[in-house]
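The complex is shown incomplete by one protein chain, all other protein chains being positioned as in the whole.
Here is chain A:
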């Protein structure tokens, strides 16, 4: 009874009210730029340039999306981005979990040196140009392989998966061994199913990283238009818009551009539409994995 009265004191009520208000304000601040972009992308391009659109389109129109989807470069880039994301995620999960499994086994004789060599790669970076030269010397420039071959193992993800695998009771592995299972069989049949939550989060992290990257396209595939990605195309568009902002003192996106089929829109609206195309696939997935994020970020088990 006493504690219930306590929660209704004046201090508590003001505290809760102010706390809630600040959190709501913060949420608005976080979501407004994207809502604004969405509204502009769903608005008539020429009308949008007049300004004054906040979170709701003034002249609703799907024209911007029609133009974007009819642009051959964007269409192609979308599929390259998807293919890249799928291949990178799949190879990463398979190879990183294989490595994690072998190095999670305490009796493994090479466990320590291999672990140290892998973790050091987090901090050792040969640099932009040496990495570029290696890819060039391996003849991977302007090939799809340049997107996934160099990055199938991530040291950070290795630490997370290995830490989780170490918590699996050894008796599981021992009894499987007694039944005559080989290491690959134990990894695939016993350990992998037990790691599903962790692997789901790591897969999300890898997929997001791959989907959002653009530097790899710039460095390794900028001369192959058919290998361009969505982020790279968006970057090209933003760079040209930003240059024109500087040049013309802020009237970016005012000039009309004609899409295929006689449709007219403006860079401002087009940029908004491509931003949404590049953002939405990821934003649809992450809320479902929210409760696992903590697992994927745990650093407590880093110590060897």
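Heads up, the rule we're going with is that contacts are C-beta pairs under 8 Å (C-beta built on N, C-alpha and C of every residue); 3 or more make two chains touch, one makes a residue touch a chain; residues count from 1.
We take it that contacts and distances are computed from a predicted model.
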Name the absent chain as its UniProt record does, using one of the following: "Pyruvate synthase subunit PorD", "Protein-methionine-sulfoxide reductase heme-binding subunit MsrQ", "Carbohydrate ABC transporter membrane protein 1, CUT1 family" or "Electron transfer flavoprotein alpha subunit". "Carbohydrate ABC transporter membrane protein 1, CUT1 family"
Of A:99, A:206, A:227 or A:273, the residue that touches the missing chain is A:99
Identify the residues of chain A touching the omitted chain, counting contacts across the whole complex. 3, 11-12, 15-16, 19-20, 22-24, 26-27, 29-34, 36-37, 40, 51, 53-54, 95, 98-99, 101-103, 105, 107-110, 114-121, 123-134, 149-153, 182-184, 187, 208, 211-215, 219, 231, 234-235, 238-239, 242, 245-246, 250-253, 268, 271, 275, 278-279, 282-283, 286-287, 290, 293-294, 297-300, 302-304
